[in-house]
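The structure that follows is given in the form of structure tokens.
Every protein chain except one is present and positioned as in the full complex.
Take a look at subunit A:
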Amino acid sequence: MHIPDGFLDAKTWMTTTAVGAAAVSYSLKKTKLTISSKQVPMVALIGSFVFAAQMLNFPIAGATSGHFLGGTLTSILFGPWIGSIVMASVLIIQALIFQDGGITVLGANILCTGFIGCFVGYCVYRAGMRLLAGKGRILITFLAAWLSIVAASAGVALLLAWSGTFGLGTALKAMIGWHMLIGIGEGLITTLVTGYLFERNTSLIRGVTSP
């Protein structure tokens, strides 16, 4: 759901550019403080994977197509600060080199598919893990990823409505409607990749649970 140039009016894209830039610089600060040198190759590879996976549009109901976004995946693996930096880098490269997503709306895209995707996905995942005391990881991961797409599409709908492109109710209904389907793909891929990369933490004695 990369917004192209022209969909948002001046006040909306200027505001989202400013807020997006502030959010990215705060995320950079957080990332600088927390990232370890052992994580660097892993984060770089996941960024590359997110870019590649985003190219693979899958058809939906013969009418539209969706693709993986990756905010929930990167945030579950590395936390939402590193996650949002990965997402912002992917969006910047896509806009500058591949003309996918506009330039004036880069901030809007980073906020919606980057930050909303990362933080909604991460918060749902964390809350779910705490609530179920670590059980049902697969289901929680799927739900977190699915919700992150729905939330991101709602964010885009809000910005479109704020731009006066179309009414808020119609925008929300249309965007959320399609992305409830597209989000299923996000849930599946996120669940598969986390399942592949996570392993039981053997340094913990079994039976010790979090408070």
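Methods note: a contact is a pair of C-beta atoms (placed from the backbone, for glycine too) under 8 Å apart; a residue touches a chain by one contact, two chains touch by 3 or more; residues count from 1.
As a convention for this text, contacts and distances are computed from a predicted model.
Chosen from "Na+/H+ antiporter subunit A", "Amino acid/amide ABC transporter membrane protein 2, HAAT family", "Cobalt/nickel transport protein" or "Acetolactate synthase", the protein name that UniProt gives for the omitted chain reads "Cobalt/nickel transport protein".
When the omitted chain is restored, the residue from A:Thr16, A:Ser84 or A:Ser153 that touches it is A:Ser153.
Among A:Thr16, A:Thr104 or A:Ser148, the one in contact with the hidden chain is A:Thr104.
For subunit A, the residues in touch with the chain missing from this view are 1-7, 31-33, 35-37, 39-53, 55-60, 62-67, 77, 86, 89-90, 93-100, 102-104, 134, 137, 153, 156, 165-166, 170-171, 174-175, 178-179, 182, 193, 196-201, 204, 210.
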